[in-house]
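All remarks here apply to the structure that follows.
The complex is shown incomplete by one protein chain, all other protein chains being positioned as in the whole.
As written, the chain order gives the labels A and B, with residue 1 at the start of each chain.
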Amino acid sequence: MRTEIRIAGFGGQGVILAGIIVGKAASLFDGLNAVQTQSYGPEARGGASKTEVVVSDDEINYPKLTSPDILVAMSHEALMAYMGDLKDGGILIIDSDVIDEEDIKDFVKEHNINVYHARVNKTAEHDIGLKIVANIVMVGAITKLTKVISYDAAKDAVLDSVPPGTEKKNMQAFEAGYAMDGT
Amino acid sequence: MVGNNENPFIKYLREDRLPNIFCGGCGNGTVLNTFFKGMESAEIDFNSVAMTSGIGCSSRIPGYAKCDSLHTTHGRAITFATGLKIGNPDLNIVVFTGDGDAAAIGGNHLIHAARKNINLTVICVNNNIYGMTGGQISPTSPEGSFATTAPYGSIEKPFNLAELVTAAGASFVARWTTAHPLQLSKSIKKALLNPGFSFVEVVSQCPTYFGRKNRIRNPVDMVKIFKENSINKRKADKMDEEKLIGKIIVGEFVNKPKKDLIKNICDLSVEQCGRDLAVQSAYQDSFQE
Partner (left out) sequence: MVKELFVQGNEACAYGAIKAGCKFFGGYPITPSTEVAEKLAELLPKHGGSFIQMEDEIAAIGAIIGASWSGLKTMTSTSGPGFSLMQENIGYAHITETPTVIVNVQRGGPSTGQPTMASQGDMMQIRWGSHGDYEPISLAPSSVQECFDFTVEAFNLSEQYRVPVILATDEIIGHMREKITIPDSVDVIPRTMPKESPDEFSTNNPYLPFKAEENGAPPMAAFGQGYKIPVTGLTHDERGYPDSADFEAHTKLITRLNNKILNNREKIVSVHERFCDDADTIIISYGAPVRSVHRAVVQAREEGLKVGSIKVDTPWPFPEAQILKAAEVAKNLIVVEMNLGQMVYEVERVAGMVGENRPNVHLIPKIGGELHKPEVILSKIKEIS
C-alpha cells in the first residue's frame, strides 16, 4: 500500500529532518520503500517549509505526492498553505497551540478529516527543555498516530539521524511524542 | 638558439620536432635556454619535470621539451597544472604562458593560484602583444603602443604583472628581460626551488608584430632597449614614480617561502586517513576502505 505524507512548518523547525527520519525508518529499518523530497524554493529559508515522504511496500514509481494521506502541520501558515489537497478521510496532525482550528473547521467537516492534536512545541520546550526537538516529538507522534512506521524503526532512525551526544534528549523527545494519544 | 646543434641543452629537446615554429629573433629560445640553465643549477632532475601551457607563441615551448607536457586551452594552463600537481606532488610543474594567456583570458586562474600559493612555477613570456593571432593589443601593451587592434595606439592602462601576482599572494616573484639571461636563470632556479607559487615574468621581444607595429624591427635593437630601460627594483623603490615612466623594473619582487596548498592537502590526507595521498591509483582494480 502506498502512503503519502506531507510534513510542513516554518523554516528552522526541523521539518525536513522529520521527513528524512520517517523515510529512513520505513526504508532502512522497516524493510519498506520510501522516497523523501523537499521544496527548494525561495521559501526554504524562513517562511513555509515542507517535506514529502512516500512510503510503500511496493516499488515507488512516481516519487512525488498525488494527494497526501497524512498532513502534519507545525505552523498555522503552513497548514493553510498545504492543506488543500489532503485526501478525503485523511489524517491531519496539528499542534493545537500554534493553530487556530476555527480556520479549518469547515474543511475538516467537508472532507471528513481525522484530526489529531500533538502539542509538540510546548512538550519540547517545557517537558524536554529544548525547543528545537519539537520535530522529534512530532516524529514520535506520527509513529504512534499513523502507524506508517514501526516504533522500533522510528527509534533507530532517530538515533541514526541526530548529532552524536544528543541521543538522550532526542529519545526523550521521541518517547514524549509517542506517548501522545491525539486528543 | 633552439635548433642549433651546439646547444648544450639539446638533450632536453625533442630533436625530431625541430626546427621550431618561432620567428627569427623571438625571445622564446632565450627563455627555454635560461630555463634549462636554471633547472640544472637548481639540480632538478629533468625526469621529474612536467610542463603545461595554454595558447599562444610561448605556450608552444613545452612541446619541444622532451618531458611530459600538457598543451591546453587558452588561459587555462594553471588549472591543469593544479590538478597535475595535486595528483602527483613529486612532479615539478612548470607553466609556460604569455601575457595574453596568463593575464587576459587566464587572469582569474593566475591570481587564485597565487592566492592559494600552489606549488607551481609559472614563467610568463611577456611580449606585450598577441603574436600567434597576428599582433593584437594585450593586457600589458604600453599605453600608446600600436597593434592591429590599436591602430591609433593603445588607449588602455596596462597590467603590471609582477606587482599583480605579488599582491595576490605569490611566495616568489621576479621580473627580468631577455637582455638579462644570467639573472633570469638565477631567478628560475629560485622559482623552481621555492615550495610555493612562483612567478617569473620575462619581458621579451616580438620583432614580427610588436617590433613591426612599433617601428623597432630589429630584435637586437629591442633587446638593447630592454637593457637600457631596465632599472633594478631595489633602485627603483627609491625613485619618484614619474622618473620610472617607460622603465622596466627588474629584479626580485617577493621571496617569502610559506606553506603551500599541496602540503596542506597532503597533511589533510594523513590526518583524516593516516596515509599519504594516493598516487597513480587509476591503474588499481580495487580500493581499500
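Annotations
We adopt the following convention: a contact is a pair of C-beta atoms (placed from the backbone, for glycine too) under 8 Å apart; a residue touches a chain by one contact, two chains touch by 3 or more.
Predicted, not measured: the structure shown is a model, and the values here were computed from it.
Within the full complex, the residue among B:N33, B:T82 or B:S230 touching the omitted chain is B:T82. Summarising the interface, chain B meets the missing chain with residues 14, 16-17, 47-48, 50, 52, 62-63, 66-73, 76, 78-88, 90-91, 108-109, 112, 261, 265, 268-269, 271-273, 275-287, 289.
With the whole complex as reference, residues 20, 23-24, 27-28, 33-38, 40-41, 44, 59-64, 66 of chain A touch the missing chain.
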